[in-house]
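Heads up, one of the protein chains got dropped from this complex, but the rest are sitting where they should.
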């Protein structure tokens, strides 16, 4: 039961717990996240909204804070014990990262926590103490279109995938799926702590930037209902991509853009990954079905755009360019190529070495 | 109860009953329609397949006939009585159209019928006598992915919408929805006999061509399951457009292309239109949500491509060009414009004059 | 196109259009039908509520009127033309039934109409003129749990099935399904005007009583969501039976009881019946799956209880007893018998003579 390699070196991360976003117009953001998506308000102040999903019992999964420039201020992970916050602080200090401790928490509803700028430039937070609130699982009278049940994951853009993966494995994440090419270039990777496909995805590109935050629903019709409602409200232009079925993760998905351009994914039905020998699924970057199982094209904005992230003083972290080829470049247009059925293969396809 | 205007002049059409398609490779077509879409084989001969949907009790909804060039050979409507076949024959003779009568039916399972080349150039058939077969509604043991329950409609491409609509109204069809612009140009119209949104849609374009045949399922997840299965079989490239929600008709849809390029729509959940004063819904051609309620773009091939149709001797009917502007031309690219929220309107949108 | 047998003798009925119920507590009824079931208020007065479904364009599908004793005051059918109201009046006079004409309509939103006490003792109304209102099909922002789209049918309890069926066939209804035994006793029958399984069902029992009013949704999950919401509001005791799948009609169903005990069915996905030779499906009364395809038992109250109906003066119509055996009596308890798989049949079952 003891993983000796990690004793005293890394915090025991439970899951992605909440994200703090800076939004330029809090009222517009409130309408988007509360009125359109049905997230529940735990607490509201003049400049901050604390929102949670329907099955959450900790204080919040999303903090919206009014500010001059839209950005991601924190990606916060819950750890197993109060002591794991200490381990996190020590771990990132050892890595040479800026760290900051707040015994009373950085936001309402959360206690002792540490924030760091991680080796990839992302503002990560680790916390355990948290205010409990009512889990609204059974409160169907409060469920709205979408019925978003859980915060599922964040997706981050970073230039250097192998280094990013190694760093996350060092704090206990495990890769469940990735996208590569035959030259060994990695284009994206999915890593988990809780036993779903991911708590964190890394997408290759200029970064650090936050690609999206994903909330999980239970059934695909709940996601379709969000689309229908957005159409009725003449807000269909906030649908960026989907709905569709991912190849990676097998989840049913929809990508929205909030009024500041922050990307939100609605997501349902990936699979259990909790065994230590869970097979990694590797997708060929030229496989047309890797990002949409039905072969529908990825829109260019989905590859190109993402949210700035802030350092511990609230300043945007400058981006570094990706040196490896970009996924969009090798799969779209004249220079890329892709396939639905690979030549010369009996089944026309091989889903990585998943056994 | 008597519509005197139509006595003795037009047949009483019940519904779109079946379509006969010429396919270049019957085995490939069989795999598509039977193995992938789950249509049920009523009868099979070396060069012809008679297929039906799960809730059909007449012999077939689709005839696939092997032939040198893919085309639509007949669009067949069931009429209320045997005498309505006589009325149909007389009606089209009066219109000056070529007609041909077959007392024993043109295809297996159907009795006395008349085929005509209608004023728009389409091969229409009218029949009443038909062999009954088992309605498989309750035979869930035979239902396959998709669970296609009914033939719903055909969509036809024709250059001249107003004339086409007037002709169809003359044989008892009623418009339920249409797409127009502020100059009075009609781009498409939906017309019904059975009380759904349509048995026939007319789409403006060079024609006569068959745009698609649509089969109805009961629930949207059944259509999603078809997508998932096509992905698993590495046949996702037969998905042309969707899945999505139509603005027009409000139906959930998916467009596929069969191995010959014939377009098939899977369709579910439009609305009851059976009252004589059923409100017509008119959509602005520049309304982004008219063809996809979620604002997802229509792929160019969907506008451009359609199946040739055959005359009574089996020869392709030459196309006439559309003189009015094309919908794709006025809505896509530099010259078109469209909107999600119309300027200056309180709700940002008006759904035609549907009251 | 002319059905000579019916010229000048019977009105051309389009569909079941609305039901008027007397309720003892209008506020409680409003909470049930509007807050719980999501019906839309077209008009509200101190003692009357006019409600409609989401896809309706006529003024209302349900009138709730405050009164001392819960009862059904009218079952109203829409007819094709204004003249059909005259035909209806003449037809029922010829049948010797009490009739009453109201040029301005009996309720708000409806014009010239006739009410009758039909040969079975039910208060039927026939109307054509009606105020149009917005069809809310696309207004997903107004859809609530359940998303009830249409009024589908009424189910009436009457002692004498064969006479009732003959009378309804005389005004143009057609039987689509029935339940019988091998001695020729009919226990229930389903009859339609619009091409679904029914506008009217007759259930054998002491009558005249209204068994239930049914509203149609599009997908089964919408009905499950009603159950979940009733649970959350601690109103699960208004669920009387289901959810389940009917054998008869193949529809997915749920039966609720309103605060006065009026029974409401939520219903989805029966099949097209519009062809004149639509096969009748006959079920054996001893077939366990006839009323629930999954074999779940019918609760006794469902057989025993129903709403009183009013005559043209608003007085309850006395009940006559059923002489034939009751379905509950022959299928439940010591004297009844039933089967899931009939002995000696190859498939263990035969779905009537539906071909």
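The first chain written gets the first letter, and so on, giving A, B and C; residue counts start at 1 in each chain.
Basically, a residue touches a chain if its C-beta (ideal position, glycine included) is under 8 Å from a C-beta of that chain, and two chains touch if they have at least 3 such contacts.
Worth saying up front: this structure is predicted, and the values here are computed from it rather than measured.
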Answer for the absent chain's shown contacts is A, B, C
Of C:221, C:263 or C:322, the residue touching the omitted chain is C:221
The one residue from B:17, B:208 or B:231 touching the chain left out of view is B:231
Considering the complete complex, of A:98, A:111, A:170 or A:279, the missing chain is touched by A:279
Absent-chain interface residues of chain C come out as 220-221, 224, 227-228, 230-231, 234-237, 239, 243, 245, 247, 252, 288-289, 293-296, 340-341, 347-349
Residues on chain B facing the left-out chain by the touch rule are 138-143, 145, 219, 221, 225, 228-229, 231-233
Logged for chain A, residues touching the omitted partner chain are 1-3, 6-7, 10-12, 14-15, 55, 57-58, 78, 80-81, 84, 87, 132-135, 137-138, 149-150, 194-195, 218-220, 247, 250, 268-269, 271-272, 274-279, 293, 351, 354-355
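The working rule: only the chains that are shown with their structure count from here on.
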Looking at Cα centroids only, farthest away from chain C lies chain A
CA centroids of chain A and chain B: separation to the nearest Å works out as 43
CA centroids of chain B and chain C: separation to the nearest Å works out as 32
Touching at least 2 other chains, the residues of chain C are 138, 219
